[in-house]
Every structure is written in C-alpha cells, then in structure tokens.
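Of the protein chains in this complex, one is absent; all others appear in place.
On to chain A.
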Amino acid sequence: MTSTVLKPRRQRPRRSTVLTIGMLAAAAYFLLPLFWLVVASSKTSEDLFSTFGLWFSGDFHLFENIRLTLTQDDGVFLKWLWNTLLYAVTAAGGGALLAALAGYGFSKYRFKGNRTMFMIVLGAVMVPTTALAIPTYLVFSEIGLADTPWAIILPSLVNPFGLLLMRVYVEASVPDSLLEAARIDGASEFRIFFQVVLRLLAPGFATVLLFALVHTWNNYFLPLIMLNDPELYPITVGLARWQGQAAAAGGASGDLIPLVITGSLLSIIPLVIAFLFLQRYWQSGLVAGAVKQ
C-alpha cells in the first residue's frame, strides 16, 4: 500500500509559477533559522555581534568553534551526545517493539477488555506531562532510579501514538487469510508474529521508530527534572544549561554563546540525516496510517 500504487499521477506538465513562488517563500521561512545557525556557527563571538547575522564574515571560524564546543568542560558535549543517542535508541527501539506487539495483539485478537484497554491507553495522551512527571520523579527518587539513565529510558518506552499507528497499520497490511494459512501450517502465534507479521509491518515500524526517536531525542522536560549530574544530561538539557549560564553572565561570558550555537548545529545534524535517509519509510508509513484514521 504505497503512494505510488494508490495514485499514479497523470502526465500534467502544466505548472503554476504563482504557487511555486509561494511555496518557495514558505520554504525560505522554514529554512531561515537553520541558515542563520550555519552562518552563526562560523563566527567568532566578536563577529557575531559586529557583522550581519544572515551572512558569513570574512573569518571562517567553524572548525575552531567545533573544537571549542567539543573540548569545553573536559569534553562534556561529547558525553551529552552519547547520552542522547543511548536514551533515544534504547527508548525508541524498545518502545516501537512494544507498540508493534501490542498493536498486533489489539488488532488481531479478541479478548476481554481489548477495547477498554486500548481506549485507556489512547486517553493517556491527554495527561499533562507534569501530572505524570511529578509522581514519576517522586517514585524514582524513592527507589533510587532518579538521576540514572533508567529515569529517562523507562518512561519513554510508553508510546500511545505509536500503538495507535501500529494498530492501524496492522489492520491495513496484515491480511487475516495469511495468519490462518500460517496457523494451518502449524506455526505458533509468536512465530507468526516474528517471522511473518513483523516483515509486513516494516514501514509502519520504521515510522513509529523514527517518530519515537525524534521524541526522545528532543525530550527536555523529563531529563530536566530527573537528572542532576551533568555527566548524564542529554544534549537538550546541556545546551539549555550553557545558554542559561551565558544569559546569566550577560556580556561577561559571551564566549559561551558560540558554543551554544555550534552545539545546536552539531546536535541537529544526525536527526536531519535520519529523516532524509528514511524518507521512503516514514512517508509510506504515514499514508497507511492516514487511510484509516
């Protein structure tokens, strides 16, 4: 069920210049801050203040800024990058697998409480992050899990939106007849899932994985309250801390500002690349999700 099958475009060479210009203007707006970020990363702190923000200055300082960012506070930035990667990959991977299993279970099996449980999980999206984070923090500090990586990974494993998408995706792409055939061949329910179903779910799985990855990568609130040790920070909290130090010190610590800017640039590159490379997957995954929503 990919977009190309659903909609073979007729040859229509006609193009609208007005629409194209309008869309290019929109694209320019969305790219502007990123362009600024690239330009600003290439400047010394003096040049940041003294030259025009949206164009390069004569002095190309990018590599020096990267070196400074990576070595500030004994290389804590690399640690943050590693933490972010660790939290995001484990939480997103585990969360996507849980969502796939449960989405399949909710979609293909009838059991008592199926609908009720599913609706409760969906209703959970409405719960404000603070309502959840405050008690979680209290419980975790009680059992000694606050200020450890688990405090970030465990709560991030729950992905209600992923579950919804997985269920929709199972319904759209796993035919009952296939399951029946596998059962007649004597395959156990779990073998059917891991050897037949999971393969059919690949695009949906990639979609859920990618969005969960973004979600954890971008998470700020949870690590902000859970972690005290700067060695455990993900990039978001670390950069916010540098920014806070820079703002608090005013002009005196202007040297931190290029590091915040360069650090921002470094930390968005992996996600942008992931989205570009996995485009085919998440786009077809979303189409399938949209069919039934």
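To be clear about the criterion, a residue touches a chain if its C-beta (ideal position, glycine included) is under 8 Å from a C-beta of that chain, and two chains touch if they have at least 3 such contacts; residues count from 1.
We adopt the following convention: contacts and distances are computed from a predicted model.
> The chain that is not shown, which UniProt protein name from "1,2-phenylacetyl-CoA epoxidase subunit PaaD", "Molybdopterin-binding protein", "Cell wall polymerase" or "Sugar ABC transporter permease" does it carry?
Hidden chain, UniProt protein name: "Sugar ABC transporter permease".
> Just one of A:L78, A:M119, A:L138 or A:A202 touches the chain that is missing; which is it?
Among A:L78, A:M119, A:L138 or A:A202, only A:L138 touches the chain that is not shown.
> In terms of residues, what is the contact footprint of the unshown chain on chain A?
3, 6-10, 12, 14-16, 19-20, 22-24, 26-27, 29-31, 33-34, 36-37, 40, 48-49, 52-54, 98-99, 101-102, 104-106, 108-112, 114, 117, 121, 124-132, 134-139, 154-155, 157-158, 163, 176, 179-180, 183-184, 189-190, 193, 214, 217-218, 220-221, 225, 235-237, 239-240, 243-244, 247-248, 257, 260-261, 264, 267-268, 271-272, 274-276, 279, 283, 286-287, 289-291, 293
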